[in-house]
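For this view, one protein chain was removed and the others were kept in their places.
Showing chain A:
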Amino acid sequence: MKDVVIIGAGIHAFGRFDKTAEEIGSHAARMALADAGLAWSDIQASYLSRMYLPATSGARILRKLGGTDMPIVDIEAACASGGAALRQGVLAIRSGECDVVMVLGAEKMPRGFMDPRMIYADWQIEMGLSLNPSYWSMRAMRHMHEYGTTDLQIAKIAYKNHRNSVHNPNAMYRKEFSLEEILGSPLVCDPIRRLEICAPDDGAAAVVIASADYARKIGARAPITIAGSVHTIARYSADFRCPADSMSATANNEGPTEVTARKAYEQAGLGAEDVDCFEVQDTDAFCELEIYEELQMCPVGEGGRLIDEGVTEITGKHPVNMSGGLISKGEPVGASHLGQVVEIVSQLRGESGARQVEGARVGLAHVLGAGGNCAITILRK
């Protein structure tokens, strides 16, 4: 199988901007091209990850860069859209058809809770079963009941991520909050509070990926290997954060993160202990805690201990969300995974400044959302 490497990375800050999707998307794409030292005419295929943007957004954004004969395809897989799009790019290169591909994530989202019609049935919306955070919150409640996870442990994750974001110029909120402020912020859906939850916003991020041969041929600076690229939809009832109308009390299918991590670690030939830094889906602070367990950083039920012991701090053994996570960056759904990937590339190149993980050689990016969609990308220096 051909080795696929990232040779260029670009990002438009996440936040609220008086700019079109074409403007923020082409900004990230041009930055990735410049980073790769390539011209738009060198690219042989492009994939756009987006959820809210309209049909043909890939073409609308990228034709700004000039005319092209290449395929440009929009990809949607809920919060995992970016991982699904990156995987398509990887497959295009592994197949041998392409040497160099652009993968762009871009999004512009309305304010407030996500539009429920995108993921819920009409009757669920009418009965009030369509507030996205309620499903994640129910998972948190059950975890607290079973394992004794506390409000304070959940708040500590939000505290860590907000604090990390102070050093990230591309985050929407770059403000440190005290534990008292976080625990004093209003409940959205018990036990999840306002300062523990991510907001929708705008943003874009892009990578130029290539076969290792092509990267060598053009003398690419600091190529980063895509060691694992996996997207899955979990089996029936494996995860009730997907808005199903009923869940099984008996089937015990592997959850979306568990199955995706198993496949991604296998593809990369490594395990959690080999990963130096993680960017994961902190839709809310509890979600990150549970992902510690599902990515095998610790046994099930011990996520709270990890945050208590500082294991997931930038200086810890398993740093998580050095960028500040979605809690501080916001979640422009289509762009969020590519944003994580750009952060990991920066970490592995040693270019992350105050949020740099010392000596990082392997990094993992993880997204998870509606429908049980999960994607994981593992990168290696």
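The rule we apply is simple: a residue touches a chain if its C-beta (ideal position, glycine included) is under 8 Å from a C-beta of that chain, and two chains touch if they have at least 3 such contacts; residues count from 1.
By our rule, contacts and distances are computed from a predicted model.
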{"item": "Omitted chain (choose from \"Metallophosphoesterase family protein\", \"Nucleotide-binding protein\", \"Protein-export membrane protein SecF\" or \"Lactate utilization protein C\") - UniProt protein name", "value": "\"Nucleotide-binding protein\""}
{"item": "Given A:Ile6, A:Met51, A:Cys98 or A:Met114, the one touching the chain that is not displayed", "value": "A:Met114"}
{"item": "Residue among A:Ala244, A:Ala272 or A:Val311 touching the omitted chain", "value": "A:Ala244"}
{"item": "Selected from A:Met141, A:Ile218 or A:Ala272 as touching the chain missing from the view", "value": "A:Met141"}
{"item": "Touching residue (missing chain; options A:Glu97, A:Asp122 or A:Glu351)", "value": "A:Asp122"}
{"item": "Positions on chain A contacted by the hidden chain, ascending", "value": "112-117, 121-131, 134, 137-142, 145, 186-192, 235-237, 240, 243-251"}
